[in-house]
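All protein chains of the complex are present and in place, except for one that has been dropped.
To keep things simple, chains are lettered A, B and C as they appear, and every chain counts its residues starting from 1.
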Amino acid sequence: MEISNKKWSDDLFRKEREKVLAMWPTGEDVDLEDGAAYHHRLPDSQNAARKVLKARAEGKTLLCPSLGSDTVENHKNLLLHMQKEGQADILTSYIDSLTRNCRFEMASQGLMRAEAAGRPVLNGFPFVVHGVEKAREVMDAVDLPSLLFGPTPDARLTHEIGLAAGQSGYSGGPLISFWNYTKNVRPEEVIQNFQYVNRLMGCYEEMGVPILYCVSGAMPSVSPPSLMIVPEIIEVLIAAAQGVKHVQLNNWLQGHLAQDIAYIRVFKKMTDHYLKEFGFDDVETTTYSVSPTGRFPVDEDRVYALISHFTMIGVMGGVQVCGSRTIDEAKHIPTPEGSAHSFRNAKMFLNMLQPQKFDLSSHSQIAVEEEIMEAEVRCLMDNVLKMGGGDVVKGTVKAIDEGVLDQPYSTSQLVKGKVLGVKDSTGAARYFDMGNLPFTDDILSFHREKIAEREKILGEKVSYETIISDMTAISSGSIL
Amino acid sequence: MEISNKKWSDDLFRKEREKVLAMWPTGEDVDLEDGAAYHHRLPDSQNAARKVLKARAEGKTLLCPSLGSDTVENHKNLLLHMQKEGQADILTSYIDSLTRNCRFEMASQGLMRAEAAGRPVLNGFPFVVHGVEKAREVMDAVDLPSLLFGPTPDARLTHEIGLAAGQSGYSGGPLISFWNYTKNVRPEEVIQNFQYVNRLMGCYEEMGVPILYCVSGAMPSVSPPSLMIVPEIIEVLIAAAQGVKHVQLNNWLQGHLAQDIAYIRVFKKMTDHYLKEFGFDDVETTTYSVSPTGRFPVDEDRVYALISHFTMIGVMGGVQVCGSRTIDEAKHIPTPEGSAHSFRNAKMFLNMLQPQKFDLSSHSQIAVEEEIMEAEVRCLMDNVLKMGGGDVVKGTVKAIDEGVLDQPYSTSQLVKGKVLGVKDSTGAARYFDMGNLPFTDDILSFHREKIAEREKILGEKVSYETIISDMTAISSGSIL
Amino acid sequence: MSKATVVTGVIGEDVHVTGIRILEHALRSDGFDVHSLGIHNSQEDFITAALECEADAIMISSLAGHAEMLLQGFREKCDKAGLKDIRLYIGGQLVIHSEPWEETEKRFLKLGFDSVAVPFNLPKSVLAEMNSDLCSAQDKTSA
Partner (left out) sequence: MSKATVVTGVIGEDVHVTGIRILEHALRSDGFDVHSLGIHNSQEDFITAALECEADAIMISSLAGHAEMLLQGFREKCDKAGLKDIRLYIGGQLVIHSEPWEETEKRFLKLGFDSVAVPFNLPKSVLAEMNSDLCSAQDKTSA
């Protein structure tokens, strides 16, 4: 499969589009112009990209829950509940996992069962099965913008339907989908699917409809942030090449104030740097933060503290949008009530902190993290670009194959999985094993020293056992 | 009534003591030596002062709930519940309000009713009615230290019994009791009662039993912290003169990170300064923070966020002990379960943040607050001292009469009550009306400017209406 | 001329004074004549003050949760003292434990209060009620 980071020709896109729209009958009803016209009929306040840019201009942080139910009725009610009781600023529409895996037939059966039973059966909203008209009923019912949500190796038809139905953005991306949602799919294939999605977003942009694309890169599990930032920047560059103009940078917080804030800053700075380097001068970048992906505590008192803690980091880091897990995260798929409780907590914390304009712009611990993180990102990115002869897509594919881009605990058997993180004595994530990552000696010794400090306190060498305890620390009640 | 800040003679103390111990039959059983011996039998880990000094040495923050029930059984169970389920580090024994007002007969009837009914009737533990032996059963049952808790104009007999029964400290003080718990009692009278209490603590110290005295000064209601710090320092100086050696500084947080942290620092710095000035070189000062005294939200989701928020400030301010209100604060007297839920939330937040050692030692917004606050404190303190011809007690009495020491919303009709606070555009408390406070022009114009910024944003003059909205802002879901 | 004369205060050992102080301010700035008794008042203190200033209403605040116990027979005492038509208001946090608001209200109405404020009432709505109760009545009298 030959693949590069070039903008698709109209011809290629048209040809692929025919195939995509033929994947399921509802594809027939998709009309790009009509989709754009629908967006133009919606008020500006229901466009996610516009709303986020406004927040950026005003220095405000918006709250955005993750939501999804199956029937139009269920999904509408869930969204309305979060709009009213949950004080959400932006809504989302989780794609159910059958649809994510293009099992439209099974999703359609699930939907029918849900409609018959009168209670949710699928774990998200099956856009493809519903089709454009039905999916628009959701947008007509609410007053806020909504985003498509959820990584998947093939989100093409979902985007065709979802965007035409007024969803004004998406959270996910090729690399996150590759690392965490595939077993044997080649990265080229996932990237190509996303080039399609990005090109489609580009078409909407060309018709005057801003679409917010929230790249997701890679999920952390005690991961130094460069492990997330680099895949995320790659996703941005892939998107920009296809004409995406509004990018949101997903910061996967892990709970360490200095490191997480450095992550938010370095990610933004380096994204803007590489966008500029490739001449993508008109791409707007905004920032988003979300709670960690590790195991959550069962005890709700503790989860409330975590929701507040991660809201604190988001606000102090100055992100435009703050997501959050919910008090029932460890137990089961969040109920509407659980989500509302959680976001009321987040909103209160935000409302206490944000008006204070507490300034962390020059803070030495954050600066230390920024410096090392930027060095790591440059090292990895420049290597990827070199491997691709300047082409980020070509470089990425090679780098993954050689473990020069790597992730711990990937679901993919094509990933080396040598790299591993461990916490230092303050709870920041450090490289325990750098695998094949092409880091300089300076970077190497920085991490060694930090780990040595932890070992001094522990009184023993850190080991895989330490890593396991780090991965379950938060769910057991503490960062360390 | 002639009164000054001199150490009481043994003779005076002995004479007063006879009267105090005769206030209620249980007074007869109090024996100082035996009290000290009981403390010596308790493990060091059950002494509050020792535990707090240890935390200071290790840079740790302990959690301390406010607890109190009436019968030995009820109180024991409450304390044991918080020790186990609430993860408390230090326990407290709230004094019921009848005992606080020396209505021992009524308290005794209440206790009898509670024993008959098998459920709490009084809002705290009536030490005086129980007497030394019974009160010791509580300490024998738990593994943690416990403090007497609650301002009152006359805590003398309660201290005689409570300290002899192994309580290793007290939270309260003469000025807080005067401002908030009296209507027509002269300040001299309250101060004299506390000189007795402090002298008693001094006796324990002389017998090798460290007693932790947590001064409380004045409660805020949108009050610039100098309004609390100055009465608190006065309480420290009164205590030190009578031989108190372990003082804990109560920081009444109001939710503004920069101002609250500055409060914690300036309070500690100025206390140490005045202690030294008066030659009290061997008084150990530690710090304590507690959530605000204003109206709380009814919604538990929001209170959880507040508990986390105030824990954040306590931890970032580096206090040794952190108190907290509970999720049921707005509704009713906290249940054991409500307290445990609340402190589990606080502990989780603490465990996420403290290990990070996030450093705010040089932070410009905090520094600005520190500078103005220190100027205010010096101005007020030096004035009080001048008015007393160098005697802090004499000066305090005069200053209260002339409104040179003043408080908003005092319950006392002897207080001028001219001074008023309002929030600035970031939510910090500023002087809206300085009443008769002898502030310099610099201080005056600092506050004027800060208020002007708020007015610019509001588009109108701040007024009493603004103050009312400030006082209920947090309960309505936001700092402003 | 003032709109109406009101005696305000806190009953019993209760020290919670902030709420009623805020209300007093709101009432004063709206043209009411307010006689404030502060904290630590008995039933007799309220009655004496109301007689002295010929009050149209008494507003009692209570947050410590003992109001019901402390106000037994208050309406009867008022009647006996000659305060037959005086309006009696109560507000704050009236009970110790959570109970449906309607039940609390019912019990206080039975005690002879004309109006029982919901907890966490904001000054604005209290003011509105006072105005409609006391001032339109007066307007009618003077009309």
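Note that in this section contacts are C-beta pairs under 8 Å (C-beta built on N, C-alpha and C of every residue); 3 or more make two chains touch, one makes a residue touch a chain.
Computed from a predicted model, the values in this text were never measured in an experiment.
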{"item": "Where the missing chain makes contact, among the chains that are shown", "value": "A"}
{"item": "Hidden-chain contact residue, picked from the options A:Ser4, A:Ser97, A:Asn436 or A:Ser478", "value": "A:Ser97"}
{"item": "Touch with the omitted chain, as defined above, among A:His273, A:Arg295, A:Arg378 or A:Lys418", "value": "A:Arg295"}
{"item": "Chain not shown: contacting residue from A:Lys7, A:His81 or A:Lys331", "value": "A:Lys331"}
{"item": "Chain not shown, touching residues in subunit A", "value": "97-98, 101, 123, 180-181, 183, 221, 294-295, 298, 330-333, 409-411, 413, 464, 468, 471-472, 475"}
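Operating definition for what follows: only the chains that are shown with their structure count from here on.
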{"item": "Chain separated most widely from subunit A, comparing mean CA positions", "value": "C"}
{"item": "Chain centre separation in whole Å, for subunit B relative to subunit A (CA means)", "value": "46"}
{"item": "Gap in Å, rounded to a whole number, between the CA centres of subunit C and subunit A", "value": "57"}
{"item": "CA centroid of subunit B to CA centroid of subunit C, Å", "value": "32"}
{"item": "Subunit A, residues touching no fewer than two other chains", "value": "none"}
{"item": "Residues of subunit C touching at least two other chains", "value": "none"}
